[in-house]
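For this view, one protein chain was removed and the others were kept in their places.
Here is chain A:
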Amino acid sequence: MMRRSVSHRLPRAMVILAAVAVTASACGIEGTKNSKVGAPEPGETITYWSMWEENEPQATVIKEAITAFTKETAIQVKVEWQGRKVLQKLTPALRSGDVPDLVDQDGNSVRGAMVANGQHHDLSAVMSAQVPGEGKTVAEVGPGRYRDLITDSAGKPFLVPYEALGYGIFYNGAKHPELAAASPATWDDFIAMLDGRKAKVALDGDIGSYAALWTVHALGAELGAGKVRELAADKTGGAWSGPQVRPALERIEKLAKGGYFAPGSFGSKFPAMQEKWAAGQADFLLMGSWAPSETQKSAPQDFQYRALPFPGMSAVQAAVIGFAVPKRAAHPAAAERFIASFMKKERMQGLATVALNITTRPDIPAPEQLADIARQLTNKPVTPFYEGLDTLGTYPIEVFEPVHTEFLSGKITAAEFVTRLGEKQAEFWKKNS
């Protein structure tokens, strides 16, 4: 399995690594001086490994953009529809040097697979390049807004995002029409609203990261951007005992023990609960903007997808999907040109109209069922999905989620959560130091 796939190249490893070390450093120096950057040759062919499957609507939109790009520039784009595991397939290629010129995936995944090991290309030039025919730069038409989610430790962008994913508390607007005008502003308002309506919250609690959304959002709302990740990165685990953490955990403890979660939330298999929510057996679902597309088959005809912002949160958790260029790509300039061309409004429009996603251009209206999420993404500061905990290796699955699911399902108290999490976290960082 892994043992075989990663290591069958090993007999050549030493030679390759030595060669890579020499050529990589040479490329690194050349990268900034490369006369080809910004001036690709017509007739060049770039290789693009896509995260989409060929039968997905996003692929249809990208194919049309490629056809138009090739017609304009005479640069060919060879696409391999790799699917969601594209970066896992890229990892061995990064070592061998036979890399594509262009890949796409969500920002955190690219950070883990390419940025953590320094295999990404600085995309500053694309961000400041003109979008053909629009008189604005790529950053200005929208992607620049997500800068905090797409920059490396040196502050350079490693991704040019074309899709944005936001989180919200989804509900059926037809069932709760008055919420659109009067969404609960604070946590207390939110709980009062649940009590008033005797409303239930659906959760597929078998997915640890879905359960964690509640507590991580509550902590993010209480502490502000970036602070939850600092708690998780504390090597002693003691940071969770701080007084500033307590109010958010007490709120979640009341939610957990108050019977607000719909029956089965911690005893069924994904996607049972979100299906029940869509079928009207629960009222609210804290989820990412893919919720409508995943649940619409179970929802009645008159279901109106609406989403509340997380109460008390001044920012919105977001993730982005976009293009990245491997450091050792053979045709980085042509790949950059393709990215800039894809950012044209006419090219990206299909992502909203055909693929029903939110694009990173605020001037492209979001699909109706995602309008509330899109409004949040436009009006509020963005903070990384999961507050960036998913960039801490196996921390979420090994440390946070097991303890947290016990907490959210009401098996342990907030104080026990803090103690157990602290202990597990200290062990984890000792192991990973």
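The definition used in the following text is that contacts are C-beta pairs under 8 Å (C-beta built on N, C-alpha and C of every residue); 3 or more make two chains touch, one makes a residue touch a chain; residues count from 1.
The working rule: contacts and distances are computed from a predicted model.
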| item | value |
| --- | --- |
| Chain left out of the displayed complex - its UniProt protein name, from "Carbohydrate ABC transporter membrane protein 1 (CUT1 family)", "Urease accessory protein UreG", "Cu-processing system permease protein" or "Nitrous oxide reductase family maturation protein NosD" | "Carbohydrate ABC transporter membrane protein 1 (CUT1 family)" |
| Candidate in contact with the missing chain, chosen from A:Ala233, A:Ala272, A:Ala315 or A:Val354 | A:Ala272 |
| Sole contact to the chain not displayed, among A:Gly238, A:Pro263 or A:Pro381 | A:Pro263 |
| Among A:Thr45, A:Thr353 or A:Thr394, residue touching the chain not depicted | A:Thr394 |
| Of A:Lys198, A:Lys297 or A:Lys431, the one touching the omitted chain in the full complex | A:Lys431 |
| Touch with the omitted chain, as defined above, among A:Gly43, A:Pro92, A:Gly226 or A:Pro300 | A:Pro92 |
| Residue numbers in chain A that touch the chain omitted from display | 1-4, 6-8, 10-11, 13, 17, 21, 84-85, 87-88, 91-92, 94-95, 108-109, 111-113, 116-119, 205-209, 263-264, 266-270, 272, 390-391, 393-394, 396-398, 401-402, 405, 409, 427, 431 |
